[in-house]
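Heads up, one of the protein chains got dropped from this complex, but the rest are sitting where they should.
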Amino acid sequence: MTSSRESTAYLTVSCKDRPGIVSAVSGFLFSKNANIIHSDQHSSDPVGGRFFLRMKFHMNGIEDGLEEFRQEFAEKVADKFDMEWNINPAWIKKKTAILVSKFDHALMDLLWRAKRDELHTEITMVISNHDDLRKAVESFDVPFHHVPVEKGNKEASENKILELMEGNADLVILARYMQILTPKLIDAYPNRIINIHHSFLPAFVGADPYRRAGERGVKLIGATAHYVTEELDQGPIIEQDVIRVSHRHDYEELKVLGRDIERQVLSRAVKWHLTERVLVDGNKTVVFT
Amino acid sequence: MTSSRESTAYLTVSCKDRPGIVSAVSGFLFSKNANIIHSDQHSSDPVGGRFFLRMKFHMNGIEDGLEEFRQEFAEKVADKFDMEWNINPAWIKKKTAILVSKFDHALMDLLWRAKRDELHTEITMVISNHDDLRKAVESFDVPFHHVPVEKGNKEASENKILELMEGNADLVILARYMQILTPKLIDAYPNRIINIHHSFLPAFVGADPYRRAGERGVKLIGATAHYVTEELDQGPIIEQDVIRVSHRHDYEELKVLGRDIERQVLSRAVKWHLTERVLVDGNKTVVFT
Amino acid sequence: MTSSRESTAYLTVSCKDRPGIVSAVSGFLFSKNANIIHSDQHSSDPVGGRFFLRMKFHMNGIEDGLEEFRQEFAEKVADKFDMEWNINPAWIKKKTAILVSKFDHALMDLLWRAKRDELHTEITMVISNHDDLRKAVESFDVPFHHVPVEKGNKEASENKILELMEGNADLVILARYMQILTPKLIDAYPNRIINIHHSFLPAFVGADPYRRAGERGVKLIGATAHYVTEELDQGPIIEQDVIRVSHRHDYEELKVLGRDIERQVLSRAVKWHLTERVLVDGNKTVVFT
Partner (left out) sequence: MTSSRESTAYLTVSCKDRPGIVSAVSGFLFSKNANIIHSDQHSSDPVGGRFFLRMKFHMNGIEDGLEEFRQEFAEKVADKFDMEWNINPAWIKKKTAILVSKFDHALMDLLWRAKRDELHTEITMVISNHDDLRKAVESFDVPFHHVPVEKGNKEASENKILELMEGNADLVILARYMQILTPKLIDAYPNRIINIHHSFLPAFVGADPYRRAGERGVKLIGATAHYVTEELDQGPIIEQDVIRVSHRHDYEELKVLGRDIERQVLSRAVKWHLTERVLVDGNKTVVFT
């Protein structure tokens, strides 16, 4: 998160762990006169585990030769170790689409942070199944699309959404979008859709969890941000946090505090995703904060 | 939690809410020349809800007239409002029995705090179904009783435990006691048995939750202290807290952090119980911290 | 913080502690058929200390007889105990004026929360010594006043501010207002001006504290909300909180996190003030959360 992003790129790698990976990667970067600014590495198990690497590096002129650089990295390093990898420019803002229903707390926090360039992203659109938040969104000079969801014809609205996002969304954020996505949309953005939902100890499944949390007298309420997979709310967890509550908080107040923790957790998860800090490891994540 | 406990008592009340309760209680105390040091009050719902009150008051000479004082309070105040109530002396240390199996982290923390008089309790005994912790306990000059649990004959060991605790336990703490209590023991100490267990978001039911939390990649692990009821781990929650974890924490490290948060949460719950801060409201608690 | 505010009022009291205060107050409320919804009480010292009380009560028809109610309370209760006291309606939104310079993070958080009615206040105006934030403020339909501060003539601008706020500000919030107020303005709003500033362990006095905190390698950065007194940043503390940082956070990132913690701390302090939870005790506060 240095202020300068010129000539800077992120390299992320995951592969079967074995000796020589770091040596090969760093040797390649050195041969290209690239300087490693940050590097984080993790091995899920020294024996037979999986290896994860995130590097941020600076290389003069990479803007003009990125594709070539990628190809050479593939040939000289990645193929040998059977890597899953990405090299993404830090100087280009990723495009983000936000899906939302009627609650605006998470949305507004993201719009505001994007405007101050805290997230280093371009929010290309906000899509909602309701028209309520149009004015709020447009005051940020962000396009707003109302895509209603007809009962029994979710496919039509999802096709419309896919069309709108085509080429305009590197990341999709569900900022309290109260519709279940179909596998078609999920598969189009693997590990690139982030959802936020409330979390409780113990868990409360079903409707109106804040009421039930209040009835159960929990002392903490929380939120979880995760990548969306076909199993509802079961995708890889990116970030979680909680806030302390007591018998003094009534139902309305619990919901206010719930909104506060949801927007904090979501904005952290989004920031980490956009700076390539989140690597997926099966159904969990490695987050290099 | 003032340092002086002489001539000081706790009054706790719960009853159906209606106007005049505080006036009646405080009027009575004033008529007895008692000075209210702290007072906390809560109404679960202004209309038709339940009223909760905790007062700590000072009254010269109450040591010699406590029984009479109680009787008068019952007649003049409590009966009129159909109160559940207690008046307990602060100058007498409550007696606490601890049940434990093999893990010593929660036990040791309690023994230390009791020794330093942080809890204002006398730990009258530690009972375990194993003999492992005898030396550790006896170094605190606290009696240790080994009460093994035979398969198929839990009743015998519980009878032994009940016998040991008879008259010697105002509070029972399950400091990682890996046996499920029978209704007989639970009913003998209603809202006076505190248990501690781990908590996760999402919840992991069944064996070895730390392994499963690690596999799921959770970002928080927690602990919950609650009163024991016949529904396993479902009694009124007294306190909860969490600690942050990441992919860098392996299974062993998760367990170490889990122990840390368990002993912190348990010691807070015990301290609050012993200073009469915890009032039970059905299956939840009002905790006047 | 119940949702209904009709026929509901806050009573706050501070006076020298002695027996009979609660009895007198609650007896009076009972005689008026008022029902106490919440009550919190604190004594700074049981012997010779100061007594603090906050009650939220419901009384049918109080809207039409508030002045009379106040007068009767003064005569029958307050005067006897030499109380400092307030009885404020919960059904009327207090008026809040915000002073700000160029940073908008704390301001925007307050405008949002007010718009969602989380704060139960009417933001009557935003005053700034710069014109930068006009558009942002006006998009919330809140009047914006640009009151520049001329070097050597702060009095003129403060007079203008006082004039704008006259009758329109029960509370004044300095949401990163980078001007030192004169005693004249401070004295006009005793314990009714809330300021937010960063806090560090150890403290860094002087310019650019985030740079110096980074140089010192602190592991926490924080914020403090306090009432403004003539001693700069030394007034009664209302709320404090911190956020964890590390060597991985550069100067820009420290400032982003600093903004996050500042707006959280300020919004909590403001919410507590507006629900009459903050009582001042010399140079410190009693906050009944």
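Letters A, B and C mark the chains as written, and numbering starts fresh at 1 in each.
Basically, contacts are C-beta pairs under 8 Å (C-beta built on N, C-alpha and C of every residue); 3 or more make two chains touch, one makes a residue touch a chain.
Quantities reported herein were computed from a predicted structural model and do not represent experimental measurements.
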Within the entire complex, the undisplayed chain is in contact with A, B, C
Given C:7, C:199 or C:229, the residue that touches the chain left out of view is C:199
Omitted-chain footprint on chain C covers residues 42, 44, 199-203, 215-220, 222, 224, 236-242, 246-248, 281, 283-287, 289
Hidden partner sits against chain B at residues 1-3, 38, 108, 112, 116, 118, 139, 248-253, 256, 260, 264, 289
Across the whole complex, the chain not displayed is touched by chain A residues 2, 17-23, 26-27, 29-30, 33-43, 46, 58
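Criterion: only the chains that are shown with their structure count from here on.
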The distance between the C-alpha centres of chain B and chain C, rounded to whole Å, is 36
Chain A and chain B have mean C-alpha positions lying a whole-number Å distance apart equal to 42
Multi-chain touching residues of chain A, meaning two or more other chains, are 248, 289
